[in-house]
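Only one protein chain is missing; all other protein chains are in place.
Labels A, B and C are assigned to the chains in the order they are written; within every chain, residues are numbered from 1.
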Amino acid sequence: MYSGIVAMALMAVFAVVFLYALHRLTAVAASPVEVLPAQSGWMPQEHALSRFHVRWYMASIVFLAFDVEMLFMYPWAVIVIERGLSAVVEMFLFLGALLVAVVWAWREGAFRWA
Amino acid sequence: MGLTDALAGLALRATRVLVVEAPGQWPTRVVLEEKMLRRGWRPAWTPGDADVLAVCGVPGPELAQLVERLWEQMPGPRVRAAVTSPTAVTSALNEAAALLLDTPAHRTDARERAQKPQIPAVMDHGGHGEMGNHGMDHSGMNHGGHGGMDHSSHGGMDHGDTDQPLSGDEDHQNMDHSGTDHGGHGGMDHSSHGGMDMAPEGIPLAQGGEDRDGLGVDVLHLPLGPVLPFWPAGLVLHCSLQGDVVIDADAAVVDGGSHGVGIRSRHSGLVPAAAVRCDNLVALLALVGTQDLAARARSARDALLRGDRAGPQRAVERLHRVVRRSIILRWSLRGVLPLTPADLERHSLPDRCLGDAYDRLLSLVERVRAEVNGANPGAPVGTERVPWDVVPHLVTGLEIGTVRLAVASLDLDPFPAVHEVGHA
Amino acid sequence: MVAAIVFWGLAVVAVAAGVAVFVVDSMARATYALAVSFIAVGALIILLQQSYLGVITILMMVMEMAVMAVYMVMFMGMNPALMPMDMTHGKKTAIGASTGVFVLLASGALLIPWPERRGVPPEDLTNALGLEIMGEKMLVMAVVGPVMVATIVAGVVLAAGRTRYDRLGDDLRRRPADDPQPGGIGR
Partner (left out) sequence: MPETVLTTVPAGWAALAGIVLCTLAFFAAALDSALSARAEGAGRGGWLAPAWSTARLLRQRRRTVVAADTLLLRVGAAGMLVGSFLMVAVIPLGRWTLADLDVGVVWFNTVDVMVWALVWLAGWGANSVHGLVGGYRFLAHGLAYELPLMFALVAPAIAAGSLRVGDAAGAQDRLWFVVWMPVAFVIFLVGVTGFSVWGPFAAALGADVAGGVLAELSGVDRLVMQAGRYAFLAAGAAFSVPLFLGGGAGPFLPEWAWVAVKTVAVLAVLVWLRRKLPVFRPDRFLEIGWVVLLPAAVAQDLVVSLVVVWKG
C-alpha cells in the first residue's frame, strides 16, 4: 500500500539530486560563496540567529490544545453514518465547548500580537 | 561548452536587476525600471537574487560603501551598471547584457573574488570603521534637534542609544549597549575580542533587551533602506526589533543628505508631480500585495513621464474606482498608523496625512486624479512635505510589515526630503 | 524480509535522531532531530499496519515540534544556535535512571511470554477506532473535552500579559479595544 509513496519519495529525491548535479555542471562555480546577510549593504550588528520574540505565543497555546481534537475527528468522521444522530450530538457538543473557549480567548486578546 | 552558452542566452531574458537610487536620481531610476521591463528584466529585492547591480547616479561616500558591500553579496554571474542619467539607461543596459553573456569572465570572477566577506576584526570591540558614520548621523541630526521629543514618545524604552548623545562618544555605541543591558558580561565581551564564543565569525551575538510584554529576549538591529524595494530613496531607518515588532528606530539619510543637492536642481524641474505621486502609489500598492493595481499605477507613471495625457487619465480613473470599492484593500490598510489632527499638529505634518493608511491612499489617488485631469494642478512636489525625521516617532511599536505600509502611506517625497537636510 | 530491513532501518533512524537531540549545538537542530525521531516512530507504527495511528503521529509530532522549536529558541538562556550547549541536567541521576528503565523494559520485552494472537484484526482499523471512541470509550471524550477547555483557559490566563480588562477597560465597554497592534476583527 505504501510502495507508491516510497516510489514517489525516491522520485522526488532523484529530482532534487538531478537538479543539484546539473547545477554543478552549469553554474559559474560549483561551490557556494560566503556572504554577509542582506541588510541594504550595512554591516550586521549581530547574528540574526537569536532568541526570536514570538508575538503570537498565546494563539499557539490555544492551537495546541485545540488540535488534539483532530485525533478524534478523523475516526469519528468515518462512523457518523453508522452511528447516526447520537455521534453528531456528542461530537458537536464537544466542539461547541471548545469554540466557546476560543471565543473567550479571543476576547482576552489571545489572537493578537503581544 | 555549447550548453553553457545556450544557458547564458536563455538566462539573459530573465535577468534580475538590483536598483540603487542615489538621492536625487528619481528620474533615472524610473526610466531604468521602464527600460528593464521592455526587455523582460525584473527588479531584484536582494543582492542574493540579482545579476546586475544598477547604480543610478553617482553615490556619495557612504552609499558607495553600501553599494560595494551589496556587490560582494551578489552570487554571480554579476555585472555592474553605472547609470549616470536617464539618457544613459539604454546603453548601460546593453552593456550589462553583453557582459552577462561572457561566461569565461564570470568563471574567472567566481574563482578570483573574495570567497568570504571581510569582517573587521574589531567588530565586537566597539570599533566602527563604517558604523561611525551612521552614529554621527544620529547624534548630529536626530537627537540634536529633537532630543526631548524622542525620549518622551519612546516612553520607558531603556535603550543604549539614548545614552549616546549624552556621553558624546559615538565610537562606543556598542559598548554602551552591552554595558547597560548586561552589566555582568560587558567586560568579558570586550576583553576577549578574538574569542569565538561571544562573536562567532567576528560578528557579535544578539543581546537581550526590554520589551513591552515583559519578555526580555534578544534584540536584533535591522537597517531599513536605503537599498530596499519600494522604499524612499536615501532614507535609512535603523530599527531595533523584538521579534517582528520595531521597538525603537532612528532615521537618517545616506551621506547626511549633502550629496544629492546639486543633482536635484538639475533634474527636478522636468518631473510632473503626478508622476512622482504615481510612483509612491506603486510602492504602497505593491507592499499591500495587490500586484495588478501596482502595475496599473506604474504604467500610468510611465505614461505621464512620456507626456501622454489620455492613457493616464483612464488608468487613474479606474484605479480610483477600484481603490474606493475594494473591501479587502480597505481591510488591509484600515487602522495602519491612524493620525488625528492633534498628531498632525504635534509632528508638524501636512493635512493630507490625516486618518489611517487607507484614507491616505484614497487621498493620494484623488490628488493624482485631479492633477491628471488638469482641473487643479495641486501643490507642487516639495511643499507640504512630510519631514523624514518624524518617521521613527510614528512607527515605533509597530510590526515590521505595518511599518513598511505606514512609511509608504506617508508619501515621503524622496529628493526634496534630502535637499532639506542640507540646511539642517 | 523487506519488512525486517525496513523495521531495523527505521529503528536505527529513530534512535540515532533521538541521540542527536542531545549532541547537536543548536536548538533548531535539536528540536527537528526529535521530529525526525518521531517521524521514524510513526513510520514504524505504519509498518505495524496501524495506518491511522502512524500517520496521525507524524502529523501531530511535526506540528508540535514546529511550535515547540520557536519556544525552545525563545526561552533558551543563551544564544540558541551559535554557542556550544548541553541539553542534559543532573547527568548521573539521569543516566542511572534511564539505564535502569531501559534494562527493565528491554528485559520485559524479551522475557515476557507474549500471547498468541486470537482472532483477526478488523477490516477497517480507522472505522473500528471511531466506533471505539464513540462507543465504550465515549467517557474518554467526555473527559477530554473539559480538560481541553481548561487547558485553553489556563494557558491563556498564565501566558497573557494583558487581559480583557486591559483591552476593554474596567467596565469592558471600551470600543475599539486598546491593543498594542491595531486592526483586526472588532477593532
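In the analysis below, a contact is a pair of C-beta atoms (placed from the backbone, for glycine too) under 8 Å apart; a residue touches a chain by one contact, two chains touch by 3 or more.
The structure displayed is predicted, hence computed values, not measured ones.
Trainee: If I'm reading the header right, one chain is hidden. Which shown chains does it touch across the whole complex?
Mentor: A, B, C
Trainee: Decide which residue listed in B:Thr87, B:Thr108, B:Gln291 or B:Thr340 touches the omitted chain of the complex.
Mentor: B:Gln291
Trainee: Out of B:Val79, B:Ala110, B:Leu319 or B:Val391, which residue would touch the omitted chain in the full complex?
Mentor: Reading the full complex, the residue touching the unseen chain is B:Ala110.
Trainee: Just one of B:Thr4, B:Gln313 or B:Asn373 touches the chain that is missing; which is it?
Mentor: Here the residue in touch with the unshown chain is B:Thr4.
Trainee: For subunit A, which residues lie in contact with the unshown chain of the complex?
Mentor: Subunit A touches the missing chain through residues 1-13, 15-16, 19-20, 22-23, 26-29, 31-39, 47-49, 52, 54-56, 59-60, 62-63, 66-67, 70, 73-74, 77-82, 84-85, 87-88, 91-92, 95, 99, 102-103, 106, 111-113.
Trainee: Tell me which stretches of subunit C touch the chain missing from the display.
Mentor: Residues in contact with the chain left out: 26, 28-29, 32, 35, 51-52, 55-56, 58-59, 62-63, 65-67, 69-70, 81-82, 124-126, 181, 183-185.
Trainee: Touching the absent chain: which residues on subunit B qualify?
Mentor: Those residues of subunit B that touch the unshown chain are 4, 7-8, 10-16, 37-40, 42, 45-46, 48-49, 51, 73, 75-77, 110, 116-117, 119, 200-201, 203, 220, 222, 228-230, 241, 243-244, 286-292, 295-296, 298-299, 328-329, 331-332, 399-402, 404-405.
Note that only the chains that are shown with their structure count from here on.
Trainee: Would you identify the shape of the chain contact graph, picking one of line, ring, star, complete or other?
Mentor: Per interface graph, the chains form a complete graph.
Trainee: Considering B-C alongside A-C, which chain pair is linked by more C-beta pairs in contact?
Mentor: Counting C-beta pairs in contact, A-C comes out ahead.
Trainee: Between subunit A and subunit B, what's the gap in Å when you average each chain's C-alpha atoms?
Mentor: 32
Trainee: So, what's the distance in Å between the C-alpha centres of subunit C and subunit A?
Mentor: Computed from C-alpha means, the inter-chain centre distance equals 14 Å.
Trainee: Taking each chain's centre as its mean C-alpha position, how far apart are subunit B and subunit C in Å?
Mentor: 43
Trainee: Give the residues of subunit A that touch two or more other chains, as numbers and ranges in rising order.
Mentor: 47, 50-55, 113-114
Trainee: Name the residues of subunit C that each touch 2 or more other chains.
Mentor: In subunit C, 74-75, 79, 82, 161-162, 180-181, 184 touch at least two other chains.
Trainee: Using the touch definition from the top, list the residues of subunit B that touch subunit C in their complex.
Mentor: Listed in rising order, the residues are 197, 200, 205-206, 212-215, 217-218, 245, 334-336, 338, 397-399, 402.
Trainee: Quick one: which bits of subunit B touch subunit A in the complex? Just the residue numbers, please.
Mentor: 3-4, 7, 46-48, 65-70, 72-73, 75-77, 103, 106-107, 109-111, 113, 115-117, 119-120, 123, 130-131, 134, 174, 200, 203-208, 211, 213, 215, 217-218, 220-228, 236, 242-245, 399
Trainee: Under the stated contact criterion, what part of subunit A meets subunit C in this complex?
Mentor: Touch residues, subunit A against subunit C: 1-2, 47, 49-55, 57-58, 60-72, 74-79, 82-83, 86-87, 90-91, 93-94, 97-98, 100-102, 104-105, 107-114.
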